[in-house]
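The complex is shown incomplete by one protein chain, all other protein chains being positioned as in the whole.
Up next is subunit A:
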Amino acid sequence: KLGKALNSALKKLARSRTVDEATIKEVVRDIQRALIQADVNVRMVLQLTKTIEKRALEEEPPAGASKKEHIIQIVYEELTKFLGKEAKPLEIKEKPTILLTVGIQGSGKTTSVAKLARHLQKRGYKVGLVCSDTWRPGAYFQLKQLVEPLGIEVFGDPEEKDAVKLAREGVEYFKEKGVDVIIVDSAGRHKEESGLIEEMRQISEAIKPHEVILVIDGTIGQQAYNQALAFKEATPIGSIIVTKLDGSAKGGGALSAVAATGAPIKFIGVGERIDDLEAFDPKRFVSRLLGMGDI
């Protein structure tokens, strides 16, 4: 709906003979609305559109390009600046490489851990999973059901209440088994639960992960920035997975998480099935944010 509004505004711009300040302002406002509706942080949107407006007013379009094309180009450039131009793959260098996933309740950590394990298994790595979620009932069974059919082992104990101990023992267990990658799943938590944030810090200290992965819900709104910041303050976030992008959510909140943590998005989740994980592509993501198809 908004993509349409945006497109029609751009069309209007294309039709008008001269592009004056008022037309540019109008287009910038439409872009603003598109981004806000896509849940991009409001302050970020304002900052971004200010830059866009300035560039659109000052810069001459390159030879052959219309003013309209030029403005779209500027929007893309400015947005991809946030996201990083190139996709950054997950690197497995040391053996074993230890990964820790963290995130808010219900953001999709456990499913993403299974998907990531599957992704790595397909690339020839031997993977072990550790369930350190002592909070949510059924967490251990969920992970087991997801990956055992694939022959991936899960370490966990639904009776154990000490998450730090579980994580430490799980990592030791898989180190002895000689796997290539150990992924530790953790319980969901948010920034107001200081006890749980502290627990997350302790887990991270105990297992010394090579990379902490923040799993963030693609439907999250304006709170994304503050939540991501709180996670980053407790453990160094190395990368981000954005989930649930198969629905109507545009994932704009994830942009804020990127800005808050300085970490790149490496994967996106596009469905419930174990193979529904895609490497992140900044260009496609920006198209989605603006409500336009691939260009």
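FYI, a residue touches a chain if its C-beta (ideal position, glycine included) is under 8 Å from a C-beta of that chain, and two chains touch if they have at least 3 such contacts; residues count from 1.
Quick note on the criterion: contacts and distances are computed from a predicted model.
**Student:** Between "Glutamyl-tRNA(Gln) amidotransferase subunit D", "Formylmethanofuran dehydrogenase subunit B", "Na+/H+ antiporter subunit G" or "Signal recognition particle receptor FtsY", which matches the UniProt record of the unshown chain?
**Tutor:** Not shown, but named in UniProt as "Signal recognition particle receptor FtsY".
**Student:** Which of these touches the unseen chain: A:Gln142, A:Ser204 or A:Thr235?
**Tutor:** A:Gln142
**Student:** Return the single residue from A:His70, A:Lys165 or A:Lys191 that touches the missing chain.
**Tutor:** That would be A:Lys191, which touches the missing chain.
**Student:** One chain is left out of this view; which of A:Thr51, A:Gln105, A:Gln121 or A:Gln202 touches it in the full complex?
**Tutor:** With A:Thr51, A:Gln105, A:Gln121 or A:Gln202 as choices, the missing chain is touched by A:Gln105.
**Student:** Spell out the interface residues on subunit A facing the chain that's missing from view.
**Tutor:** So the residues of subunit A touching the missing chain come out as 33, 36-39, 42-43, 46, 104-108, 110, 114, 135-146, 190-193, 217-223, 226-227, 244, 246-250, 252-253, 272.
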